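Here is the structure we will look at, set down as structure tokens.
Excluded from the complex is one protein chain; the other protein chains are retained at their positions.
We call the chains A, B and C, going by the order they appear; numbering starts again at 1 in every chain.
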Amino acid sequence: MTETAPTYILTAHCRSVLGTVDVVTRFLYEHQCYITEIQSFDDSEEEHFFIRVEFRNDGANARSIGLLREAFSEDAARFDMHWDIHDASTRPKVVMMVSRDDHCLSDLLYRYRTGHLNIEIPAIISNHPDIKHLAEWHGIPFYYLPVDVTTKTMQEQQVLDLLQQYRADLVVLARYMQVLSPELCAKLNGRAINIHHSLLPGFKGAKPYHQAWEKGVKLVGATAHYVTEHLDEGPIICQQVEAVDHSYTPKRLIERGQDTERLTLARAVRLHCEHRIFLHRNKTVIFEGS
Amino acid sequence: MTETAPTYILTAHCRSVLGTVDVVTRFLYEHQCYITEIQSFDDSEEEHFFIRVEFRNDGANARSIGLLREAFSEDAARFDMHWDIHDASTRPKVVMMVSRDDHCLSDLLYRYRTGHLNIEIPAIISNHPDIKHLAEWHGIPFYYLPVDVTTKTMQEQQVLDLLQQYRADLVVLARYMQVLSPELCAKLNGRAINIHHSLLPGFKGAKPYHQAWEKGVKLVGATAHYVTEHLDEGPIICQQVEAVDHSYTPKRLIERGQDTERLTLARAVRLHCEHRIFLHRNKTVIFEGS
Amino acid sequence: MTETAPTYILTAHCRSVLGTVDVVTRFLYEHQCYITEIQSFDDSEEEHFFIRVEFRNDGANARSIGLLREAFSEDAARFDMHWDIHDASTRPKVVMMVSRDDHCLSDLLYRYRTGHLNIEIPAIISNHPDIKHLAEWHGIPFYYLPVDVTTKTMQEQQVLDLLQQYRADLVVLARYMQVLSPELCAKLNGRAINIHHSLLPGFKGAKPYHQAWEKGVKLVGATAHYVTEHLDEGPIICQQVEAVDHSYTPKRLIERGQDTERLTLARAVRLHCEHRIFLHRNKTVIFEGS
Partner (left out) sequence: MTETAPTYILTAHCRSVLGTVDVVTRFLYEHQCYITEIQSFDDSEEEHFFIRVEFRNDGANARSIGLLREAFSEDAARFDMHWDIHDASTRPKVVMMVSRDDHCLSDLLYRYRTGHLNIEIPAIISNHPDIKHLAEWHGIPFYYLPVDVTTKTMQEQQVLDLLQQYRADLVVLARYMQVLSPELCAKLNGRAINIHHSLLPGFKGAKPYHQAWEKGVKLVGATAHYVTEHLDEGPIICQQVEAVDHSYTPKRLIERGQDTERLTLARAVRLHCEHRIFLHRNKTVIFEGS
């Protein structure tokens, strides 16, 4: 085996029928692709099948990803599969959207800068100018797109234009405090991740930490989820909690919760960019890795 | 210091004013009581003060708990304190109520049998006969009090009679699947702990694990709380979570969640019996210990 | 698909070469076995491959597990695979060994009694008589086999005879406080799980909680591992921790740690009995499930 052989990732899902695994593994074998990791899940309730395979294309007859895609398309069609093949070395283009609080953005930028998060950040978009210098220090183009009720439609069009211009694979709402329009949500379906500063469905809506404090909860948490037009109801990716007690003021709850938000969002972005998440109806199937 | 000197626990709460700590510590000093642990909390929002002190009464002039109570009552009155002095060696009498699922009860019985939970269990009450042999094996009187709509008032009176007969300090609803009447809730105010098989306020009401499964959550949890007439809304004592994923069926979620329930309820009972919990309005102030 | 089709589990490992996944999945497809879960791992350092497949044998030509084994043996031989096919509905026979502390045993018995742990417990062996009544209440034969320096060889032979008589698939040392001889360890290789009441390799040897207390650690933990003749050095299966602080006496550390031990051991037994653990050299590869 060649160390430098490219690693590809095949993801597929379809109805549960006999042969779904075989069609994938036989194809890879016949193209001399060595499987380094395979994971599948069969949702017996929905009778739906999910598979993710990492493989090296290092045989004598190594093919390009384009040729592999072409070769697999016929097999996949027989099973009516939703599928793709990704090059693991291609860094997804992730556009960040943020308002004023930069705790999540700072954390993502750190992981980006050090290569721990294997992504490109072609642009940062904000409805406030505050983050400009942080973006600049990282050498990332910054777009200040203020928004109010009257300009919302236009501003969202500017956002969409930027996403197209930069060919964004993913949009991360890293504490972007504006509700996206149903139209924009629909266009970004499955390609936009939000961090909700609470453990859903516990405290939806505004000021969740104040709600938590009022109720005297002993845990605070964060939820990373895909954006849908149903605010705070999108499919959940990751959730995490911190223990708290009576001595936490709302201010301290917020500070403590922000550590959870940073870790939860970073984890969700990583899982998405490693093609580990399947979005199916209102749930996610996630094949964890190291 | 004498190793065998009794350990007492003084708990008090009142309005926040100058001198609340001093009145307690000066009293203990003047009665030659050695403080082994002191914890206070000042709720600046409510302007309310809470204190818990463990002390040994081992001076030459050691007084009985009765005399200490008498001596402190005048001081406490000046500050309009709610207070008590407890003998740490007195094991609280805890009556268990349970339906069919015995995972929480089994755990509590184990801790009781081994002395890890320093309580007495004078009686176990159930609306089903299933637990009888488990109770008997532990040598604990078992009362089978079936209940339906027509007999509820009478059955609850029987429960109350038993609680009085056994001078119960605490009632633990260890998966007792009946809603208590507002009257019974009122009578047990601050003296009855329930385990809710979900992370409140996330999934109230019936079948929380099915709700969690429907929503695709990545954490399941349990909440121990004091019983109030507002079902699932009582003051929270402890909360704990377990990570889960898409592969959990509702049945497996339940099994996994039960471990959390067992630990959460056992912890709540321990905190209560060590006089570490203050119940104030709809919240708890808890001074944790080892 | 038939709901009642039996579920089988195929496990295999061998050198990393092209075709290792294909040989398994093609075999299953050709025998009309529907794969419900597949997981693989490729240890690139050791160039070793591991796979676990759950499948239903529910085609028109459903074969017995015996016929499947026979049919696969030729394929497996070509890859020099270590492999097996298990019937998921067969409950492994797990013999418990214990001394005086029954916190781990009690927990395992609870899970056994309620069916949460899908095992048989044909016998409990102890070098003390204390656990007899607990065993009897669960209707499990109890063997009191005391041991000292002079009788150790003989006692271990009695243990081995019992394991054979009951055709034990697994031995669980649920706080069995005797060191097994190298001979017995060798005979039980990969079939005996121990719980070490500390986070290995932190505090090996005697009184780990006292060692932890001396050192002022802020976490205590437990490690479940396979038994080898190298005491406390066996391949690690699970580890778990609890946060503690300065106020914990060694006695309280022990009590707190025991909760961790119970959960850690139960988890390890479950993973083993679901055929999720591969033991390879001095490490484990574990395919987690719900």
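Criterion: a contact is a pair of C-beta atoms (placed from the backbone, for glycine too) under 8 Å apart; a residue touches a chain by one contact, two chains touch by 3 or more.
Here the structure is a predicted model, which is why all the values come from computation and not from measurement.
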Specify the shown partners of the omitted chain in the complete complex. A, B, C
Looking at A:244, A:268 or A:285, which makes contact with the chain not pictured? A:244
Contacting the left-out chain: of A:30, A:183 or A:255, that is A:255
Residues of chain B in contact with the chain that isn't shown? 1, 16, 18-22, 25-26, 28-29, 32, 34-42, 44, 51, 59
Considering the whole complex rather than only what is displayed, give the residues of chain C touching the chain that is not shown. 41, 43, 45, 199-203, 215-219, 221, 235-241, 245-247, 249, 282-286, 288
Positions on chain A where the hidden chain makes contact: 37, 102-103, 106-107, 110, 114, 116, 137, 244-245, 247-249, 252, 255-256, 258-259, 263, 289-290
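Rule of thumb we're sticking to: only the chains that are shown with their structure count from here on.
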Could you classify the chain A-chain B contact as same or different, where same means more than half of all interface residue numbers appear on both copies? same
Chain B and chain C, separation of their C-alpha mean positions in angstrom: 36
Centre to centre, by mean C-alpha position, how many angstrom separate chain A and chain B? 42
Junction residues of chain B - those touching two or more other chains: 245, 247, 249
